[in-house]
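Following: one structure in structure tokens, then a few remarks.
Apart from one protein chain that is not included, each protein chain of the complex appears where it belongs.
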Amino acid sequence: MNIVVLPYLLVIICSLTSTFLAYLIVKERNLVVAILLLLGQGIFHSLLYYLLMAPDLFITYIPVSVGITPLLLFLLIKKTEWREYD
Amino acid sequence: MKRFLNKLFVFTIILVFFIISTGSFKYYTLVIGVIVSAITTYLFESSIVKKTLRLYDVLKLLYLFKYIVYFVKAEIHAHLELVEIILFNKPIKPAIVAVPYHVESDYGVTLIALTVTNTPGTIVLNIDTNSKLMYIHWINASTFNPDEARLIITSGFEKLVEKIFG
Amino acid sequence: MIKRDVLVAFSLSLLVLSISLIIWLEGYIRIATPIISSLGESYLYYSYNPWYSNYTSFSLNVVSAIIWDYRGFDTFLETTVLMASIIAIYTLLRGFEEKVFLQPKGLSTITKTATKIVIPLIIAYALAIATHGQLTPGGGFQGGATLAVISSLIIAVYSLEFLYYMGYRSKRLVVIRGLCLIGLIIVAITPLLIGFILNTKSYIFQNMSKEDSFISMPSFLFDAPLAGSIFFYNVFELLIVFTGLTTALMLLSLRDVELKKAFEVREVYE
Partner (left out) sequence: MSEVFIQLAFRTSIIAFIVNIAIAMYGVYTRPSLIKKFICLIMFTDAINLFALFIGFRVVNNTYPKPPVLIREPVSPGELEEFKYIAVDPLPQALVLTAIVISLAVFMFVIGLILVYYEHYGTTSIKAMRSGGVEEVFE
């Protein structure tokens, strides 16, 4: 019997890492670190798009989540404030 | 036609990259690829290759192979040194040294900086183009004299780089 | 980042794994069944199907066929949403002025040289995935987003001044964007105009011939399927998304000197 295990294992790892990073992003006070963690989560999400057999979304999501959104957020932080006060 | 070889060089590289990235080889791909790479060559040719290329520049590719062999040797040597430091607890002396360089072209400087960063133990922090100095973080600084440091770290690369881009 | 936060996050992901293990052992819901919706199945079957010439769009990439052929009007309105957001940013920052002759700064020589080599290759890749949107995965939006990476690289490495030096102004980009939107509309109403001239029935956003109208866009070019209007839509969409994202990046990276007037003007209005 032909058993394909590796892609399903990668799906499990990617989704668990996504949840792990999501909690850290919400709790992080330093916004620069929060954006870098968001970028890391974007990489795992784009890998999930590839594993779910959506190559179009894979190609779209890499420049959007790794290139444009972090740059916009960094520009915003440079103009406002980089720390979160309670 | 001025700088014909420069244009042909840039055009060929972009066309090959276009065909590889589409993943199909048809007349459709070829026609659109020729149009796209002609436009890109027209826009970026003068900024990418500053020097006018000549036909015997093909021989410089041989020096590129020599450079790769030299680079692999230096890489292995640096790795062994780092293994010695980690396993046998050899005393280290980290410091930032200023090293002069004598290469003219931008590509040569970039290639030297990237190779020095890639070999473990040394990292290029910044380049001062006015006074021609490279600021290098060195894990085991045996000397602080700029010329001696240059002999140890970069002079071997510089000789070959000057032959490739000079 | 405190150690306690990392522990809580790790236990959260373990919770997810344990819940899914429990559901797995109990054998509840089934996911990833062999059945899909009949609509999706018909899209898969008719997207490239030379035997049913009234239903097909001659596009090997089914997603691109859905976006620009079967649901073309939807995507057109989505493009106008992007335009509307740019106009909204303009109204928020009204009164800014672009100071073209400030001193450029930028990063070190190493980064600049590496970026210089990469930029033409990114352009070639973006145009490749946009023009081959009907053959391989990709399309107008993918190509536009990849091209916009170039302007973000230039802003990060060479500073905004270099974009001004290359001739980019936000007003020019908006004009190009509007012209491309008009081009998209012209491609959409071309079959209608031809039908009007030939005095036959035809539809807006029509691609291939339908049961009651024989008008069709070109389906093949040389030896590859061109998929009719999908190719033209992809090229226009590339330019629209590139200019839109570049305009937004330029407007949001304006210096304080350039924005000073915008905020002063607002205080006067209040």
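As written, the chains take the letters A, B and C, and residue 1 is the first residue of each chain.
The rule is simple: a residue touches a chain if its C-beta (ideal position, glycine included) is under 8 Å from a C-beta of that chain, and two chains touch if they have at least 3 such contacts.
Keep in mind it's a predicted model, so treat the numbers as computed, not measured.
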(request) Check the whole complex and report which displayed chains the hidden chain contacts. (result) A, C
(message) Of the residues C:Leu60, C:Ala114 or C:Leu153, I need the one that contacts the missing chain.
(response) C:Leu60
(message) Just checking the interface: what residues of chain C touch the absent partner chain?
(response) 12-13, 15-17, 19-21, 23-24, 29-37, 39-41, 43-45, 47-49, 51, 60-63, 66-67, 71, 74-75, 78-79, 81-82, 84-86, 88-89, 92-93, 135-137, 141, 224-225, 241, 244-245, 248, 251-252, 263
(request) Could you please point out the chain A residues that touch the chain left off the display? (result) 1-5, 7-9, 11-12, 14-16, 18-19, 22-23, 25-26, 31, 34-35, 38, 41-42, 45, 48-49, 52-57, 60-61, 64-65, 68-69, 72-73, 75-77, 79-81, 84-86
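The rule is short, and it goes like this: only the chains that are shown with their structure count from here on.
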(request) Sort the chain contact graph into one of these: line, ring, star, complete or other. (result) line
(request) Please report how many Å separate the Cα centroid of chain B from that of chain C, as a whole number. (result) 35
(message) Counting only Cα atoms for the centres, state how far chain A is from chain B in Å.
(response) 32
(message) Using the touch definition from the top, which residues of chain C touch two or more other chains?
(response) 129
(request) Send over the residues of chain A in touch with two or more other chains. (result) none
(message) Please output the residues of chain C touching chain B within their complex, sorted ascending.
(response) 108-110, 112-114, 116-117, 119-121, 123-125, 127-129, 131-132, 135-136, 221-224, 226
(request) Please give the residue numbers of chain C that touch chain A in the complex, ascending. (result) 1, 5-6, 8-10, 12-13, 16-17, 61, 63-64, 129, 137-139, 141-142, 145-146, 148-149, 152, 155-156, 245, 248-249, 252-253
(message) Quick check: in the complex, which residue numbers of chain A touch chain C?
(response) 12, 15-17, 19-24, 27-28, 33, 54-56, 58-60, 63-64, 67-68, 71-72, 75-76
